[in-house]
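One protein chain is absent from this view; the other protein chains keep their places.
Just so it is clear, A and B label the chains in written order, and each chain counts residues from 1 on its own.
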Amino acid sequence: MQIDLHTLSIQPLRQGFDHLIRRFGDKPASRYQEGSYDIQAAENLHYRPTWDPDQELYDASITAIVMQDWYALKDPRQFYYSTYTLTRARQQDTAEANFDFVESRGLIDMVPAELREIALNVLVPLRHTAWGANQNNAFICGYGFGTTFTQACMFHAMDNLGVAQYLSRVGLLIGDTEALAAGKDAWLNGIEWQELRRYVEDTLVLRDPFELFVAQNVALDGLLYPLVYEQIVDRFLSSQGASSVAMLTLFMSDWFDETRKWVDSVVRIAASESDANRDLIQQWTAKWSHRASVALRPIVQLALNDSADDVITKELVSFKARMKKNTIEI
Amino acid sequence: MKQTTPSPSTGIIETETSMDTTTAKKKLGTQEKYRYLTRDLGWEPSYQTKEAIYPYVEYEGIKIHDWDKWSDPFRLTMSSYWKYQAEKERKFYSIIDAFTQNNGHLNITDARYLSALKIFLQAISPGEYAAHKGFARVGREFPGVGTQVACQMQAIDELRHAQTQIHALSNYNKYYNGFHAFADQRDRIWYTSVARSFFDDAMSAGPFEFMLAIGFSFEYVLTNLLFVPFMSGAAFNGDMATVTFGFSAQSDEARHMTLGLECIKFMLEQDPANLPIIQGWIDKWFWRGFRVLGLVSTMMDYMLPKRVMSWREAWEIYGEENGGALFNDLARYGIRPPKGWDAAGEAIDHMSHRKIPDNI
Partner (left out) sequence: MSTVFIAFQANEETRPIIDAIMIDNPEAVLHRDPAMVKINAPSHLVIRKATIEDQIGREYDLQELQINLITLSGYVDETDDTFTLHWNN
């Protein structure tokens, strides 16, 4: 028996908005497309900013990178507000369950004291690093050009705040408020942290949104995340019996894997646009990744001591290979 | 071994084991815990100066002596933000999808009602996007973590509003004329340039003035005059899609309003020298916002096949009632109601019908 479900079918006058039909053809657009393309004001801007009259309110020339069409920087994840929030809500559910699991079973107390200390020493000051990353990505969203690029940066900024807050909770869980105070003291005064803090403060005065993207999201996080969350937490600490820490930092590991695709895409598309862009991105990547590896060394040593150099060297090889796939040679 | 099960929102437990020493952790209250998760993240820089990192916070003349005095009324962690906002998103899109699938647009009173939505898509949605960019910027340029976090959350909320509006109105575009070129005409329509001018002006202002213009004057003083007419107009004329995004957006607005009110209170309490600057901004932005509402007044009085109330009635209920309580409260700082408030009241009989001479 055949069942035909009849609904009232009315022929639409058109398949979509003009600007999307021009871009993608005469068919219904996706919600990502509707929510992202060409929704930024483009012409007849009414005023120049009083905070910097040399700029326009939306100004592609703030950066040295030149794009024919900034909307080419499509996010491969196709995150718009809704899909972004739903994804993160699922992840935070898992993170909450993990925190509950570890707390309610007292798993941290079962970790040997010296490993608890390493976890605190490495992870807690990184909450400040993440706050720097938040501010930097808010900057790129604010002063970058083109919604496909800038919205992803705002999501990235909020993600970094989330990371900072998870790290704060890790500190509170393992070492209570004293751990947070100690972590801040290390960030401000500890000799191991000064190169990294200097790096972060130097990024906070960068006003080219794309150079900042490279310095923060490509170079610094591109090395920090694999070194800290993969090598120190997931490998070293877990192998020594502190896998409960890995449970608490699961969000960070998963997040890096997901966002790496987006970061790579931005670099690849911008670099493929022109030799001039590629040269610039190469210079920036080389300069900032070198500084980042120097800054991260004492921190990796906190956990891995003598094997730190070896691990860092290997990680730099991976990083170079990753950049090569984005047409960037360093 | 004794354990107590924690409440996830505090994340603190007391544990005793027979093997380890007792680790009794402090039970942190909401306010204290929030402090550790936000303002404690910041630090005094030493490799770069604060002036270099936050270059735009001096030139407006607003004096802030202690950013720690900023109070966060809605203490949302990112965790909670994602959780509650996702809940709203799920509800919102399932209603929009149902509306589309059932040809809900056939239930509007008359196709002419959609003039109201064409104004919305051209005048208001671009303003949401501008607010998104503006809040992203002030979310970076203010040197206080609590303020920055609240502004950044508003930045993505405003992006949410722009996108949910486009998504809700997308189906109308398929069956009715006049929505199709919103992205092309956004920068070119004379009628909606008043809204564009408002937001561009606010973006051209410094961070403190931006906050006052949008956060306080627009989001607090005038928000009901924008929201209630459009949403009631939608409800009265069978437009479920708009009612849905209206309600959904409004729950974010409660946070925005509170941010705006906290901002003005904070600025006034930090230094008496701020008072005349703030009063000047209140005067300017009330009047600018009131002019934007001219679009709403005409919509209410002329474009709804089934009318909700007149602009005159809306001003009496939502303008005067709201403003009265607020300015009574702010009087103790020396703030008086905005210049132009009386003129706005006098305009209620002709606002929607003709241009008010500028010398009033």
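Please note the rule applied: contacts are C-beta pairs under 8 Å (C-beta built on N, C-alpha and C of every residue); 3 or more make two chains touch, one makes a residue touch a chain.
None of these values were measured; they are calculated from a predicted model.
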Task: Omitted chain - touching chains that are shown - done: B
Task: Candidate in contact with the missing chain, chosen from B:A98, B:A254, B:A273 or B:A343 - done: B:A254
Task: Residue of B:M78, B:V243, B:I282 or B:M303 touching the missing chain in the full complex - done: B:V243
Task: Touch residues of subunit B, complete complex, unshown partner - done: 7, 9-10, 29-31, 73-76, 80, 84, 87-88, 223-224, 227, 235, 243, 247, 250-251, 253-255, 257-258, 261, 265, 321-322, 324-326, 328-329, 331-332
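The criterion applied here is as follows: only the chains that are shown with their structure count from here on.
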Open item on the list: Using Cα averages as centroids, what's the distance between subunit A and subunit B in whole Å?
Closed with: 27
TODO: Under the touch definition given earlier, write down the residues of subunit A that touch subunit B in their complex.
DONE: 7-8, 10, 12-19, 31, 34-35, 37-52, 57-58, 80-82, 85-86, 88-89, 91-93, 95-96, 99-100, 103-106, 109, 127-128, 130-131, 134-135, 138-139, 141-143, 147, 150-151, 154-155, 157-159, 161-162, 164-165, 168-169, 172-173, 176-177, 180, 184, 187-188, 197-198, 201-202, 204-205
Open item on the list: Quick check on the complex: what are the subunit B residues that touch subunit A?
Closed with: 1, 3, 5-6, 8, 11-13, 15, 17, 20, 23, 25-26, 28, 36-38, 40-48, 52-53, 56, 59, 77-79, 81-83, 85-87, 89-90, 92-93, 101, 103, 106, 125-126, 129-130, 132-133, 136-137, 139-140, 145, 148-149, 152-153, 155-156, 159-160, 162-164, 166-167, 170, 173-177, 179-184, 186-188, 193, 196-197, 200-201, 203-207
